[in-house]
Structures are given as structure tokens and as C-alpha cells.
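Apart from one protein chain that is not included, each protein chain of the complex appears where it belongs.
== chain A ==
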Amino acid sequence: MSIRLTNISKTFGQFQALSPLTLDIQEGEMIGLLGPSGSGKTTLLRIIAGLEGADSGSIHFGDREVTQVHVRERRVGFVFQNYALFRHMTVADNVAFGLEVMPKKQRLPAAEISKRVTQLLETVQLGHLAKRYPEQLSGGQKQRIALARALATQPEVLLLDEPFGALDAKVRKELRRWLRSLHEELKFTSVFVTHDQDEALELSDRVVVMSNGHIEQINTPAELYSHPNSRFVFDFLGNVNVFEASWQQSRWQNGQAFLVPPAQQTLQQDGALYVRSHELTLSDKPNSQANLPFDIVAITPVGAEVRVELAPHGWHSKELWEAKFTQHHLQELGLQKGSLVYATPRTGYFFGVKGDSSPTRLSWPFLTPGSLAFDI
């Protein structure tokens, strides 16, 4: 079932939790609501479920308007962050709950219910735990039971609040894959909330990036990564280095450091260049287009890659820069802690102080008309 949110807003006292926002979710889509805490993503999810009322706007499930429909009648599946399993009921009773509280006329016969419960427990691969109580389960098992309970009434919309937040890395990865395949099999429309960009990018068909109660950007994971449309999205999608630039002598200057942008009118202004940590090359000499001197502060191997922490040498940056290389590549470069190196961005995104908030994507080195890039 498709979900259509129109001009939804919500305030808690003085706090504007959601500014009017509009969102269309296609049937069968899996949407990730991504944002820092306080961005309004959980509030939005609870409004879709009917656990909170919106101050304005309307909600449609397919053609049915549900804005004024009670949460009980919306027939959505909801998975809580802390699972919210009924602690005094067995796993089987938990899963059966949604089927047993149906009005008498719609309710299945008891035998039918227990058959359905067994089936569901098989689906989540936990049939052997039917008689256990929630406290006896591990976090990952609780999460699966919570999902089985939510799916028991065969909802066409499944909402998940930070579904894997409390689990350790390995279980989290496993459950993500499992949810993805379950989604492909059962084809429900689902919306989940997360603050983990990896989770959002891996699971979602489209990601909705939120901050301060409004939507920053909606796009597919691939598009979002290659075309972030604001500084916020860029910052939030992972490690990024920022070069605060002022336009002087036909180049971007910051202390001793400078970068020469391609000759475009819109680039000839103050602004900030965002460079991802794996899009930097290091060398022992500057060149005519990039002079970004750094001292190497630390070289840290993390699994297959190596992180190099860089402190600006003779210019200013709010935070240390970070460059990522493979072990192999690093050995070729022969870098040492404490040595002076010069960085060149391969790709960067420039946000000018003038103009709209969307960035310009740039690549180095480039050929300036009538010249080649030379080492100084």
C-alpha cells in the first residue's frame, strides 16, 4: 500500500518537532528515515502509525485517508526500538496477540491461529523458542519475535523504529540482510528510522535525510552518495574533510594553502570545499593546482584500510583531516608519522556562500585552457 503524507507538522510545546513536510512512499518501497537525534524522524514514524497526532496535514494509505483514523484501525505493523514484547507472555502468545484480539466476527478459530503462529515462528527461524519468555531471549531473537508479532496480522505497512539500534555489529548485519529478503518476499511497504547511515544506505530503496524537523533530501542511496544537495547531508553521510576557502588572487586561499578551481564564474567566490577521505591523494610535493600541506599525526590500520590523520600545516581547519588508503597503496607511498605531505583532492564538492545551497562537483587535476598541470 502506498503512503502519502501531505503538509504534516507537529509541535511539542514550544518545540517544532516537524515543519510541514510532504512525502510520497510507493507501494512495496522500503524507506529509511535518516537523521541525528532530535531531527523528527521518530515523531514522523509515530505519526504515520497513529501513535501521535499531527497538528496539520493529511495521511493517506493508498486511497484511504487515515488522518483521523485511530491507531487500532490503521492496521500497520510496528516494531519498537526496545521491542516492547509482552513480558508475561510466551513467545507464541506474543505472536498470537494480534490475531487473538480481533473482533469475534473476524477472528480465526484457535487451531487456525496456532497454525499461523507456528508458521510465523518458522519464518523468523525461531520455532524452537515458542514456549520461552522474552527475558530468556537474546537481543537478536527478541527483534525477530517483535517482527513476527508485527507481521502476524498481515499488515500492508510495516514501520520500524531504530530496529537494529541495540544489537551488536555482527547480529545487526545478519538481521539487515534477513529483513531485506523478508521484504522482497512479502512485499509490504516499510518505513524504518535509523541514525546509522550504513544501515540506511544498505537497506533502503530511497533514503529520506532529515534534520531539525524537515526533509533535507530524498533519493536513492547511490544518488544520495554521489549528489548530496546540502552541507548537512554531506556531513551526515560520513567522514568528510572541509577546506574553508576565501577567493583571493584567482584561487581559493586559506593561510599558506590554496586550491585552483576550474575557470567557472560560480566558483570564483568564498565557500567551502568538501572532500571525502578516500578521494585524497598524498605526495611529497605540491602542484600548480593544489597546495595543501599537512603534518601526518597518526597512521592507523583499521582492517583492510589505513586511516591517515592529517594536521593542516600553515593553514586552518576546524577538524583534523583524514585520508584512507589500502595497506598496499600506503606502503608504496612510504609515509611516516610526523612527515610533511601535500594533498590533492581527486573529487570535491564546492558550496559557495552565494547562490543556492547545492554544491558543484569538481575534479582535479584538470586541464586549464592552453596549459598542463605542472609540479611547482
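Quick notes
FYI, contacts are C-beta pairs under 8 Å (C-beta built on N, C-alpha and C of every residue); 3 or more make two chains touch, one makes a residue touch a chain; residues count from 1.
The criterion applied here is as follows: contacts and distances are computed from a predicted model.
For the chain that is left out, the UniProt protein name among "Heme exporter protein B", "DNA-binding response OmpR family regulator", "Carbon monoxide dehydrogenase small chain" or "Sulfate transport system permease protein CysW" is "Sulfate transport system permease protein CysW". Checked against the hidden chain, the listed residues A:8, A:31, A:76 or A:182 yield one contact partner: A:76. Checked against the full complex, the candidates A:69, A:108 or A:171 give a single residue touching the omitted chain, namely A:171. Residues of chain A in touch with the missing chain: 49-51, 71-72, 74-78, 80, 82, 84-89, 97-98, 101-102, 129, 133, 135-138, 140-141, 149-150, 152-153, 171, 174.
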